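If you scroll down you'll find the structure; I have some questions about it.
Apart from one protein chain that is not included, each protein chain of the complex appears where it belongs.
Then we have subunit A:
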Amino acid sequence: MQSWRRKSLWLALSASWLLLVLLGGFSLLRLALPPRPSPRAPQGWPRWLDADLLQSFSQPGELPEDAAQPPRVPHGGSCNWGSCFDTSKCRGDGLKVFVYPAAGPISETHRKILASIEGSRFHTFSPAGACLLLLLSLDAQTGECSSMPLQWNRGRNHLVLRLHPAPCPRTFQLGQAMVAEASPTVDSFRAGFDVALPFLPEAHPLRGGAPGQLRQHSPQPRIALLALEEERGGWRTAGTNSSACSWDGRCEQDPGPGQTQRWEMLPNATFCLISGHRPQAASRFLQALQAGCIPVLLSPRWELPFSEVIDWTKAAIVADERLLLQVLAALQEMSPAKVLALRQQTQFLWDAYFSSVEKVIHTTLEVIQDRIFGTSAHPSLLWNSLPGALLALSTFSTSPQDFPFYYLQQGSRPEGRFSALIWVGASDQPPLKLIQAVAGSQHCAQILVLWSNERPLPSRWTETAVPLTVIDGRRKVSDRFFPYSTIRTDAILSLDAHSSLSTSEVDFAFVVWQSFPERMVGFLTSSHFWDEAHGGWGYTAERTNEFSMVLTMAAFYHRYYHTLFTHSLPKALRTLADEAPTCVDVLMNFLVAAVTKLPPIKVPYGKQRQEAAPLVPGGPEPGPKLQAPDPNCINQIAAAFGHMPLRSSHLRLDPVLFKDPVSVQRKKYRSLEKP
């Protein structure tokens, strides 16, 4: 027994020795011998001993040497912006567009597009004064092709607009004309000269258009990761398992019966895989965009729409189809923050540039105008963040800080002063009391009186602490939203002569506006509703639990909305406002809501005066201005906008201690609570 134990002990001992020798020996050997130079090339680029002695690639004397070459004329055949577009015609008021009238009978769409361009600020009726001549080639189905237009001039300063890729037999050479075409192939596309349009379906709405499908910011839990296109239209969602896809980009039918779901029109998934060729892929792309499904484009051979100005990397992923598996792995591992950002951007782009034919055409013209403007074009930020370049006019400013939308991105704040703009209408007395109240505000920088009264201007005004300017208006209601150059602050307090406000109301409302500089902050509200009986929109100024508009007779907003009101609204709408003065409130609210997609803000308004001197339209003192607007007005405006932009709000912003059971002495805005 003992010998067995001893033997086993010895065995263990010798085994350990053997191990030690085997393992340790090698390491010792390795340590003892100096490492031989590796047989491979030395790691990294060598540090040359004589690196300092090397000569420069261009000797000092050499650079000036490459001189004396006369300017060259561009090669024939191809065009670029500098060589084929004559910007000298576009001086002055920017882009003016002449549209060739269609020869012969035209389709309904064609007529509507013509009307839409004619209503826009770009349009001119004279081909001589135009800087861009637009040739619509729209009617794809009829196969009808336009003939050579009169002012053709080898296509110089012409834009041929093709909404649908119709293989129209070319009756004339395009020459130097630009082509705006739905998803052109990358090979034929002349970057910086042609314009890539989206591939619009036949039934694309002319105006307004359906909003994006996204109802919430983050993807719903358990939503499918991928949607794949079906052979015959529609979408199929696949699980997160990438093994269903093979290397060549084709994805096998998902085996699980419950996992596969078919979607006729809009996919419901986080990512939409789009491969294949145009036009099918291009139309899928637009569907995905609308659905908030992040498009993953596999080696598209076509130019993405408006790629000149839209930063598509913020809304889509353009990947190489040959790396499909790696792309799928990257999608699965994409951080929630990135998914969130991409999804939201799809919706913004859809809504800003693609949801209607009108937006697509206006975007096209805006792109060309930006080329003409050069340095005063939209900065990239304006194109690629809310509310988009169609609603952020570069004629207002090219500095993002001047707009109400980009304070956060710029890390700046709205300035702490406002201008009061008091509109004195036909039957109003000079608003001396109001001027005193407003001038008493510590934030007031200036007061402007817009005299729109039949009587002559009074020669004397009250003494105020702030400068007072009187503007002689043109007796039009839309005047009150004109961008007067005398307005020097970002914030405007719009008032009527018969409005009545206290200094502390003004102060509080202005402080609130500073938190919401892109919205309207008002005291009195009204709301819209769908009137079943009449089958149209209705309007009420009665006090309700919610509201969607604030009255501009007492409201704060950013001065940019004056520019937008005057320069971007169609003429017809401004005329409507002038003819039916009560409409102007509704119009302004529509405009701001269409830009912000958010409701306005209501702040408290002294109760006592609300009853004694009602500002509410339809109150006991119905002046000519105080009637509730004609329901026709709201319906006409809604029709012109193409959709109902107004949003309702349930809340009012009060001072923090408003009517709290605490000593009045502690409250900053105590006079707001006086009975």
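Here, a contact is a pair of C-beta atoms (placed from the backbone, for glycine too) under 8 Å apart; a residue touches a chain by one contact, two chains touch by 3 or more; residues count from 1.
To be clear about the criterion, contacts and distances are computed from a predicted model.
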Item to complete: Could you tell me which of "Presenilin", "Large ribosomal subunit protein uL30", "6-phosphofructo-2-kinase/fructose-2,6-biphosphatase 1" or "Exostosin-2" is the UniProt name of the chain missing from the displayed complex?
Response: "Exostosin-2"
Response to the item:
By the document's definition of touch, the residue of A:Pro267, A:Pro295 or A:Pro655 touching the omitted chain is A:Pro655
